[in-house]
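Encoded as structure tokens, here's the structure I'll be asking about.
Just one protein chain is left out here, and the rest sit where they should.
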Amino acid sequence: MAIRLGPNQYGKAESRVVRIYRDTPRHQIRDLNVSSALRGRFEEAHVTGDQGDVLPTDTQKNTAFAFAKEKGVDTIEEFALALADRFIGVTPAADGARVEIEEYAWDRIVVDGTGHDHAFVRNGGGVRTTVVNVDGSGEDRTAHVVTGVKDLTVLKSTGSEFFGYLKDEYTTLPETHDRILATSLVARWRYDSAFTDRGAVDWDKSYGSILALLLQRFAEIHSLALQQTLYGMGEAVLEQHPEVAEIKFSAPNKHHFLTDLSPFGLENPGEVFIAADRPYGLIEATVLRDEAADAGNAWHGVPGFC
Amino acid sequence: MAIRLGPNQYGKAESRVVRIYRDTPRHQIRDLNVSSALRGRFEEAHVTGDQGDVLPTDTQKNTAFAFAKEKGVDTIEEFALALADRFIGVTPAADGARVEIEEYAWDRIVVDGTGHDHAFVRNGGGVRTTVVNVDGSGEDRTAHVVTGVKDLTVLKSTGSEFFGYLKDEYTTLPETHDRILATSLVARWRYDSAFTDRGAVDWDKSYGSILALLLQRFAEIHSLALQQTLYGMGEAVLEQHPEVAEIKFSAPNKHHFLTDLSPFGLENPGEVFIAADRPYGLIEATVLRDEAADAGNAWHGVPGFC
Amino acid sequence: MAIRLGPNQYGKAESRVVRIYRDTPRHQIRDLNVSSALRGRFEEAHVTGDQGDVLPTDTQKNTAFAFAKEKGVDTIEEFALALADRFIGVTPAADGARVEIEEYAWDRIVVDGTGHDHAFVRNGGGVRTTVVNVDGSGEDRTAHVVTGVKDLTVLKSTGSEFFGYLKDEYTTLPETHDRILATSLVARWRYDSAFTDRGAVDWDKSYGSILALLLQRFAEIHSLALQQTLYGMGEAVLEQHPEVAEIKFSAPNKHHFLTDLSPFGLENPGEVFIAADRPYGLIEATVLRDEAADAGNAWHGVPGFC
Partner (left out) sequence: MAIRLGPNQYGKAESRVVRIYRDTPRHQIRDLNVSSALRGRFEEAHVTGDQGDVLPTDTQKNTAFAFAKEKGVDTIEEFALALADRFIGVTPAADGARVEIEEYAWDRIVVDGTGHDHAFVRNGGGVRTTVVNVDGSGEDRTAHVVTGVKDLTVLKSTGSEFFGYLKDEYTTLPETHDRILATSLVARWRYDSAFTDRGAVDWDKSYGSILALLLQRFAEIHSLALQQTLYGMGEAVLEQHPEVAEIKFSAPNKHHFLTDLSPFGLENPGEVFIAADRPYGLIEATVLRDEAADAGNAWHGVPGFC
């Protein structure tokens, strides 16, 4: 009976790298949470305990901070790719690397109508994320970028129905033609490597445009189910963004139940709700285009989507 | 040896009341977390188990939802006062009531440059809070309102020093004349009952103005310590807001440590930091005016400040 | 209009001090979370920014780690008192100090029926806590110790009723003579300074005995309300522990609602429940003895109980 090592990876998770650009009095801030993981031929480290192939996780952390100075943090996508290439380059046993980065947004504090030079307030809206997976180097190198947004909480107070569903003997849910629809959205989109391999994506511009489009479509679509809303949002992204090959959603249906005020002689025509915690619906869906480049390892280690 | 009941209170915590105003196609949303607690002569409930004096916590919850329809939610301060008065009115054994409300802000989703009528995105910045304490009713009624903001994360990338402090043999911290100053601010201010008792406070206007002022002063003050920054912020509020008797702060000093890049031959002139989790400094301070009305029970049950 | 500094304190929160005793091959582990805060005459630090009176929070942290070596950690109560006295001793402006410690328990991993010498598994049950408040030094020194337990989740599957309560027009809750009673208990008891001042308390023995008694009484008392259960638990502690002057409870009523299975033709005689998150009842009560020494500053800065 042969027992052996299967898939494995290791790295440093959640290094909180904060980079201040202070070349002029008007500072810029990039506030990141960086995680990296290497995969490959690490049998010795596991089976005999010999660590000769292992670049320590502490070194991975050091590299993230050093690169924040040496390379700078222009976009999280480029920063992640640079780290992944570095780790593969210096670790012969590493066949591939995954680097995941979250970026927290800060707004300038407004004083006398103007944004302050070096004082900021955290913008608590959605968090920008990226996961890059790189395999190999040189001619054999393949790289995938999956960018996204999480913790984006949205709500529609009308324009949402749910009816005509399948029923069995455990079904008690009444159909509705007007409900609150709310979710804390996670969306992650895979860039087409035909675009990214030739540097044809403006990361910041693409992110901003897709984020706005997701919000717009959530608002505009008359919803017959969260599934249909998500599909419509994804379809719009693919239609307008040729650089995107695929988009995935994970969306908890944050239930808002109409409270029964009839015991108190009160009507409640869609005005008073209780926001519930658990349980919640959870809808996961992918929208993709047929002719896109293959996903390969793109979704490896993408939280919630692999 | 006489054993007896001491101070006590009971109530329903964290009812998530969501109120939609849909009288016109342009909906409004008020998204609240409501907690209430009654205090008074409840010996029987504890000592013999007789619950005849006890208005159930379930009833307190029902009242919050019913009032959201009957009275509406104009401001959280008025809503909290109405609930407190109600609970004292129907519970003979209750000498006083505390009602705490958090309000989560939502922005309209922008479509074609305009805020949508009924689609919203959660604004993840600071959370508005209020705690009201009412004792008695009729002629003997006293009421206190403590409004505030929490989870307001702010950062200055320069303009902050820390030097000249007391040293002992366990002191290793080097003095600095340029550091990052960051905190997740909790501020709570007590309204002067001389103002609130005659309805002389515009709750929304006062809140908005104080919030802006706190941010402005945080940005403007050249900091010699978080204590001095907080004091300056509080002083400004008291100077410009006669309706405020007192303001209290609780501010974790969210340390951002300059990373040592010298092993890699790199300088780090205030550019690359690691944001640390624990431990953290914790600064708590009160700024008040001498001639203000007495605080009485105002700070009873105010989280983190009693 | 005179504006001035009111009550204030500052310190280092949540230093995670882990002390290993390895004098013999059978190691001991003490796993602590230490927070300290100084209060006193710190006007200069706030008003002018002069930090000459301020012992840095970083020094407070260093002291906690150094004392873990120099003094050792026998009990968290003694360790906290030693830190508080130290901080007052070296900080002339400090009138008082609060030190709060949580201790996480570890069990030895069992191998071949025996606890291992140096391998442990975290015991996830209740967390032991202490908050000490010391004011002054030498002849004028007063010291208070409030020890307790938190995150102690207990449940009774029967032996709990709730009926005979006050009703108003918003009351819909049906009376019950059999329900689940569950809470995540926080209990904190103040030691009588007449005992602690002469070193008459065996901290570990007292804690262990009180914890067992609280659990026993929770189990034994036929509950007519959570209030009555808590009172009975506290009464037993005071009756059997003369060293305790007072005990306070904060207990969320973690609702378990009987699910309605009648639409499926099923009876549910107290067998299937849904455990709810929010809202929850919150019951807070104090049991004390009349002739106990005065509480003084004992409850200053005790989370949830001040």
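By letter and in written order, the chains are A, B and C; residue numbering begins at 1 in each of them.
Following the convention adopted for this analysis, contacts are C-beta pairs under 8 Å (C-beta built on N, C-alpha and C of every residue); 3 or more make two chains touch, one makes a residue touch a chain.
Just so you know, these numbers come straight off a predicted model, no measurement behind them.
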Handout entry: Which displayed chains the hidden chain touches across the whole complex
Key = A, B, C
Exercise for the section: Among A:Thr91, A:Thr147 or A:Thr183, single out the residue that touches the unshown chain. Expected result: A:Thr91
Handout entry: Of A:Asp23, A:Glu139 or A:Glu291, the one touching the omitted chain in the full complex
Key = A:Glu291
Problem - In chain C, positions touching the absent partner - result: 15-22, 27, 29, 31, 62, 65-66, 68-70, 106, 109-111, 116, 118-125, 151-159, 180, 212, 215-216, 218-220, 256, 259, 261, 263-264, 266-277
Exercise for the section: Over the whole complex, note the residues of chain A touching the chain we left out. Expected result: 1-16, 35, 37, 42, 45-59, 61-63, 66, 90-91, 162-168, 170-173, 223-225, 227-228, 230-231, 235, 238-239, 246, 248, 252-253, 278-291, 306
Fill in the blank from the handout: Where chain B meets the chain that is not shown, the residues are 169-170, 172, 263-264, 277-278
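The rule is simple: only the chains that are shown with their structure count from here on.
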Fill in the blank from the handout: Chains joined by the largest number of C-beta pairs are B-C
Handout entry: Core chain by centroid distance, with centroids computed from Cα atoms only
Key = B
Practice task
Could you give the separation in Å between the centres of chain A and chain C, each centre being the mean of its C-alpha atoms?
Solution key: 39
Problem - Between chain B and chain C, centroid-to-centroid distance (C-alpha), Å - result: 24
Fill in the blank from the handout: Cα centre of chain A to Cα centre of chain B, whole Å, reads 31
Handout entry: Sequence positions of chain A contacting 2 or more other chains
Key = 263-264, 277
